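With one protein chain withheld, the remaining protein chains of the complex are depicted in position.
Chains: A, B and C, in written order; residue numbering restarts at 1 for each.
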Amino acid sequence: MSNTSSSSPPPLVPPVACVCNEQVGAGPFDPRRLRQDFPILALTVHGDKTLAYLDNAATTQKPASVVCVLCEYYQACNANVHRSIHYLGEQATQRFEEARKKIQRFIGAPSERSVIFTRGTTESINVVASAWGRRSLKPGDEIVLTGMEHHSNLVPWQLVAKETGARLKFVPVLDDGTLDLEAYERLLKGRVRMAAFTHISNVLGTVNPVKRMTALAHAAGALVLVDAAQSVPNRPVSVTDLDCDFLAFSGHKMLGPTGIGVLYGRLEVLERMEPFLTGGEMISRVTLEDSTWADLPQKFEAGTPHVSGAIGLGVAVDYLQRVGMETIRDYDERLARYAIGRLEQIPGVRIFGRAPERSGAVSFEVEGVHPHDLAQFIDRDGIAIRAGHLCAQPLMKRLGVPAVSRASVYFYNLEEELDRLAQSILKAKEFFRHGS
Amino acid sequence: MSNTSSSSPPPLVPPVACVCNEQVGAGPFDPRRLRQDFPILALTVHGDKTLAYLDNAATTQKPASVVCVLCEYYQACNANVHRSIHYLGEQATQRFEEARKKIQRFIGAPSERSVIFTRGTTESINVVASAWGRRSLKPGDEIVLTGMEHHSNLVPWQLVAKETGARLKFVPVLDDGTLDLEAYERLLKGRVRMAAFTHISNVLGTVNPVKRMTALAHAAGALVLVDAAQSVPNRPVSVTDLDCDFLAFSGHKMLGPTGIGVLYGRLEVLERMEPFLTGGEMISRVTLEDSTWADLPQKFEAGTPHVSGAIGLGVAVDYLQRVGMETIRDYDERLARYAIGRLEQIPGVRIFGRAPERSGAVSFEVEGVHPHDLAQFIDRDGIAIRAGHLCAQPLMKRLGVPAVSRASVYFYNLEEELDRLAQSILKAKEFFRHGS
Amino acid sequence: MEVDDLYQDILLDHFKHPRHFQPLADGEVLVDEENPTCGDHIRLTARVENGRIADVRFDGKGCAISLASASMMSERMPGLTPDEARRRIADYVAFMRGEKELDEGTLGDLAALAGVRQFPLRVKCATMSWHAMDKALKKLGV
Partner (left out) sequence: MEVDDLYQDILLDHFKHPRHFQPLADGEVLVDEENPTCGDHIRLTARVENGRIADVRFDGKGCAISLASASMMSERMPGLTPDEARRRIADYVAFMRGEKELDEGTLGDLAALAGVRQFPLRVKCATMSWHAMDKALKKLGV
C-alpha cells in the first residue's frame, strides 16, 4: 500500500476491449474503407438494391464500436450510477462520468459540470426555455429567433412567451437561404433577453455566422442559445470559441445511440437557474415539505440517467475525432455540392438554399412529383431520402411549398450514391408523367 | 396484386431473428437455468468472487435477447421514426409502435394511445405534476402523498404546490411499514385533487393496497397517480383493474435498456392536458406565432424518441411474460422472506418493513457497521447491495436512521446468494469490531 | 412488392386525370381537410338531391395517392344515400387501416389502393378525402 500511496490511483475499470476492429484508425480518410465500420451500410433492401442512406440529417448510422460498447456495457458493468457502492456501480459511474468528460473536451467546454445529459436537442432547448425563460422573462421582454428554426427551437419559445408576456421576433430568411443579418442587428435594439438560433439549417444546409451573431447579442445584453443539432456532427464546434451561453445537440445525429443528447450551459447561468425535472439524483436535502438541489450537473439530471446512451455517445465522439471534424466538414460540403450539381442537370428540379457555406443537407423539389411520392418511389431503388416539412413549417411557408425532398450526406456516403439518386429521380419523373 | 388485395397486409418487417437462444422458454421456472440468459451474472469480480447481484430495486440486469435486439436494431433497421418514407424508416416505425402495443397489453391499457414513452418514472411523474398540476391546481387544493414516497414522487409535487398554492398532505407510515389507511381516508375529506402514491416501497418492500386506495380517492373526486417503478417489474399490474388515472414506471428496472420508461394515462385526462415538452413530432400545425398539437400519444413525445430503448423494452416485456408475472411475484417474495430469516439470525441486525405483502426489497441495519462501510466491505466478497437514503430521505427520518442497507432480489437470484450475504455481513461485523 | 404494385396504372390514371377535380369557388367549399403530416389538403363540395348524393367535386394539393383516392371516391359516392355513403366510407377506412377485409366486388378499382396498407405513413394520404366526404355529409345535415 505505502508504495502506491503517492502515485495516481490505478484505473478501476479495465479499458474497454472493443472486439469490432474498426477501420477508422487504419490510414488516411477514405470513406469507402470507413463504410466497413457501419454494418448497416452493406444492407441490401427490396430484394437486391444496395442501401444508399441519404437521410443523415434525420439520424446517422452507428459504427460497430458504438454498438459494441452497448453490448459490452450490459454484459459486463450495468448498474445504477452515483450511489451504488459495489463493483458494477463503481464501473458504471466511472464510465458514465468519463463519457461526460469526453463530450466536455469535444465541445471545448471549460468544465464537465456544464455538460448536462438530456434526451436530445428538443429536451435541451425545453430545459432552457422553461427553467431559464419561465423565471427570467417579463412582459415586454423579447426573444429573437430566426425564420429557419426547427420546431424544437420555436414551439418551446412560443409557449414561454405566452406564459410570461414576452414577445417573439424573427430574423427573416433571404432568398439565397441565409439570414438577413441587418434585420438581426435591428431586432437586437429592442428589449432582447434571449437570442436562440440554429447553427446549421436542417433544411437549407445554411451555416449561420453564429460566432458573430453571439457577439452581437451579447453586446445587446441578451443570452444566446445555439441549436447545434446539425453542426456538432458536422464540424469542429467549441463553446469557448463561440462564447454562447447554451448549446444543444443530439447523440443520434452524430453516430451515437438514441435517447441521449446534451445541453451545454455556461456555469454562471446554470448555477442561477432552478432545476427542470425534479426527483432522485438532483437533490441535496429533502424533507416532506421542502428540498434543496444538488450541485451541477446533477441539478439538471433527475432520475436514473440513460447510462448506456451516454457511454455510447462517448464512443461516438471518439470515432468522430479519429475521422477528424475538419475532414467531415470539408467532405460533407464537397459531396453536397456534387449532389447539387447532379440534381441541377435534371430539368424541373429546384434546389432550396444557396448559402456560400453549407452542410451536407440538400433540399429540393421535382416538378410534377410530390415529395412523398418521390421518396416512396426512389426507396424502391434502395435510396433513402426524407420528404416533408422537415419540422420547419414556417420555413416551408417562406419557401412557398408545403413540403420538400431532402438528401443529406455524411462522411460515409459516396459520389456514386448521389449518381444513383439522380438516376432514380429521373426515372420517377418519367414514371409519374407517363406511367411504367 | 388483385389476389392479395383482400387478405391482410403481409408484415413489412421480417420477425426479429434473435440469435441468443435463451433458456426462458425451455421448461418450468428454474432460476438457475434462467441465469444463463444473463451473461453478467456469471461475472467474477475482485479476482475470483462470483458476482451476487442483490441491487435489483436500483436496476435489473438484462437478458441476452434485450441486448441482442439493440445490436440487431442498429445493424439492420436504424432510422428516425414516423416521418421517414424509406425502408429503414418504415421498419423502425413499425417496430417502435409494436413495442408500444406490447406495453399496452402488458399493463392492460385499453388503447396504445395512452402509452407514452418517457425517460423513466421520474420524467413520467414530472409530466403529470407539470402538465396536469400547473394548469389544474388552485390555491387551497390538496395533493395527498405518503410518507414512503421516492423523491421522484415527492419533489415534483412540492414544486407544483409552491407554484399553484396547493397543499401537500401525507399518509403516515406505521411501525410495520404499512400505510395508515384510516388517516388516508381522513385526508381524503379535504379538497383533494390528486392522490399520488407508490405501489411498492423501494425501501420497505411494502405492497400498498393501491386498488382500494384508488377507489377511495376517486370517490373523493381526486385523480390518482400510481408510482409503479417497483411493481410493474414484480407482479401483474393492470391499469384497467387498478382503475388509476396515471401509472409511471421505468424500463431499466424490468430488464429493459436505460433511458426509457412509460407514462400510462387515462385517455380522457391526457386529451384535456396541454403538452409537457414541445418541438418536433408533437405538433400538428406550426406558424411563427402559434402551434397546435398532434394526437395522442405524439402530443407528449416531443423530439426524436429513444427508438432502440422502446424496442428493447418491448423485448424485455416478452421475456417477463415468458417467465410469468405471478411466478416472479411469488418467487421474489419467497426469496425476500428467506433473506429476512437469514439476516435475523445475525445479532444486531434490524429489518425495516414487516408488511404482510412484500416485494423483493429488504432494508436493514447492522449495529456498529455503517451502511456504506458494509456495502463496501461485502462488495469485496462479490456481493452487490445498496447503501444510503435510497432516495427516500423523509422515510429515513421516520425510521430514525440517516441511511440503510438494502438487498433486493429478482427472479434470477438464488438462496445461496443470500447465504453468502449473511456470511459476509457476519465477517463485516467482526472486522469493524476487531479488525482483520 | 415492386413500386408499380403500389403505384398501379389505375392509380396513376386517376392521379393524372382526376375525376371531378375542379377549382372550387371559396363559397362552394364545404370541407377543407388537411393532412398535417405533410401539409397537403383537399377541399370538397357535394350536393344531395332526393335523398341521394348527386354531385361531388374537389380541388387541393396532394400526392398521387391522395389525389387518386379522392378521384375514386368522387366516382363512387353519387347515387348513394347518405347512410350508404357513410357505411362505404367506414368500410374503406377500416380496410386501409388493416382492420377489415373487403372482397373484390366491393373494392372494384379501389383494389389499386390496397398496396398503401403496407405503408402506415401513407394511409392518411389514401383516407384524407374520404374523411372529408364524411364531414361534408355532416355539414349538409343528412
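The working rule: contacts are C-beta pairs under 8 Å (C-beta built on N, C-alpha and C of every residue); 3 or more make two chains touch, one makes a residue touch a chain.
Predicted, not measured: the structure shown is a model, and the values here were computed from it.
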| item | value |
| --- | --- |
| Omitted chain - touching chains that are shown | A, B |
| Absent-chain contact - pick from A:Gln36, A:Gln94 or A:Gln423 | A:Gln94 |
| Identified contact with the non-displayed chain, of B:Arg105, B:Lys162, B:Arg191 or B:His372 | B:His372 |
| Residues in subunit A touching the chain absent from view | 1-2, 4-10, 12, 82-85, 89-90, 93-94, 97, 284-285, 294 |
| Missing-chain contacts mapped onto subunit B | 370-373, 376-377, 380, 387-389, 393, 396, 402-403, 431-432, 435-436 |
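In this text, only the chains that are shown with their structure count from here on.
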| item | value |
| --- | --- |
| Where subunit B and subunit C are represented by their mean Cα positions, the distance between them in whole Å | 45 |
| Mean-CA-position distance for subunit C and subunit A (Å) | 39 |
| Gap in Å, rounded to a whole number, between the CA centres of subunit B and subunit A | 29 |
| Sequence positions of subunit A contacting 2 or more other chains | 372, 376, 387-388, 393 |
| For subunit C, residues contacting two or more additional chains | 37, 119, 122 |
